[in-house]
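After this line comes subunit A, so read on.
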Amino acid sequence: MSKKLIVPVALSLAAIAASAQAQEAPPFKIGVVTFLSGAPAGPFGVPARNGAELVAEALNDGAMPAPYATKGFGGRPIELVFIDEAGGTTKQVSEYRNLVQRQNVDAVVGYISSGDCLAIAPVAEEMRKLTVFFDCGTPRIFEDASYKYVFRTGATGTMDSVAAAMYVKEIKPNATKIAGINQNYAWGHDSWNDFEAAIKALMPSVQIVTSQMPKFLAGQYGAEISALLTSGAEVVHSSFWGGDMEALVLQGAPRGLFSKSTVVLTTGETALPKLNTRVPEGTVIGARGPYGPFAPDNAINQWLVKSYEDRYNVRPTYPAYKMTQAILGIKAAYEKAQAANGGKTPNQDQIIASFEHLEFEGPGGTVRMALGKGHQAVLGTAYGTVKHENGQAVVTNVRYYPAEKVNPPEGVKSEDWVKTALK
Partner candidate 1 sequence: MKKDRTPSLLLATLVALLILGLVLPEWRFLGTLAIGKGLTVLGLLLLLRTGLVSFGQGLYYCLGAYAAGTLGQFWGTTDALLLLVVAGLAAGLAAAILGILLAAYRGIFFSMLSLALSMILYGLLVKSAALGSTDGFNLPAPTLFGLPLVSHDSRYPLFVLACVLGVAAALAMHYYFRTPLGRLSPAIRDNEIRVEYLGASVRAAVHVKYVIAGILAGVGGALTGMTVGHIDPEMAYWTTSGEFVFVAILSGTGSVAAPFLGSFIFELVRTFAYEYSPNSWQLALGTAMLLIIVFLPAGLWSLVQRRRA
Partner candidate 2 sequence: MSHLLEARNLDKRFGAVTAAADISVTVAPDSVIGLIGTNGAGKTTFVNMVTGYLKPDKGRIYFEGRDITALHPRQVTRLGICRSFQIPQLYNSLSAYDNLIVALGIVLRNAKPAPWARAPRLVPGHDLPLADAAEALLERFDLGEFRDKPAGVLPEGVRKLLDIAMALANKPRVLLLDEPTSGVSSEEKFAIMDRVMSAVRAEGAAVLFVEHDMDIVARYAGRVLAFYEGRILADGAPDVVLADPQVREYVIGGQAEPKEVSHA
């Protein structure tokens, strides 16, 4: 509760300081790393980049709604440097070093791939540079190690799978046959393992009839769809994203996969603007957090949707939300530190100190840096069911799940928590 008070106070203090030093203040340089090329660019990388551009400009113009109405970071204009996340971890590590050493940025925000996050975290410690992961899902980052300079403002993938299982239990309480189709790489494996564990804990009577793991970017799912259909599954879980998910929808829909069984697409929201009514009614979709159609009707969300649609004439998807959230998180931490520093420009350690256990408002509602010694955010999340209304695919029957219900408590590993606590 006390924290809740501090933030606005801090911000108002900062506002005064800001107006004072706004003129000669040096810019705060952020390296933004998302996929600008390759398969993840379309569904994730580009929306995230758009979000970053939008927020940075709005903040520099002081055009954001409260509590972020102050210009830039405590008066310092924000400057963005964009780097492509494509090319593998080795390349990302050297690019990160370039950002810090040659571009000398004040902070790095980014990373969609969990592999990149795992690789970057220790480098961030070595280089002692504030680094904020905005999207990658693997819980391993703060559960296998603890970092001082690394923060993650997005929730872990575990949350998506657990919430998905809870939603299934609510809408299909009597389902007994569960199947999965996930990409054959870490994201797919982790998502399925969490979901399997969660669903078994929540609905002990279910049996897993088949678990398909096609190659990433395989594109052709004819055989998999047949296997799912013949398995007689009542619920099909899929963490497919991007082109693979779209292909699955396009190939599965005409074959009755979506009518014979309830298909749960944990990242389905990213495809909604593109596929629209091609996503069959009854499909369960998530947004990896309270984003897009699941976002609360707060000022920040309204601002994001409006300005995003105005500029890119398409609805913002969750990567844009998560990127916005990350940058606002830094702003909140920065200005809190600035206030604590008597309005003077805070140093990195002060920013980090105020970032830990911070609680700030984002387009998806309140974000609490509750886990990983105050470095890992927890949020609530939501799932809903697709419905077609006059030529538009909309989300109905939405259920919200508060953060503490879908995230493990501090110090407990996600996989252990899923297996034990959900029972």
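Keep in mind how these were chosen: all candidates are chains of the complex that A comes from, given by their letters.
Quick notes
Just so it is clear, a contact is a pair of C-beta atoms (placed from the backbone, for glycine too) under 8 Å apart; a residue touches a chain by one contact, two chains touch by 3 or more; residues count from 1.
Computed from a predicted model, the values in this text were never measured in an experiment.
Note on this complex: subunit A touches candidate 1; the remaining options among 1 or 2 do not touch it here. Within the complex formed with candidate 1, the residues of subunit A that make contact are 36-37, 82-84, 86-91, 93-95, 97-98, 101-102, 114-115, 118-119, 121-123, 126-128, 138, 140, 145, 184-187, 189, 193, 216.
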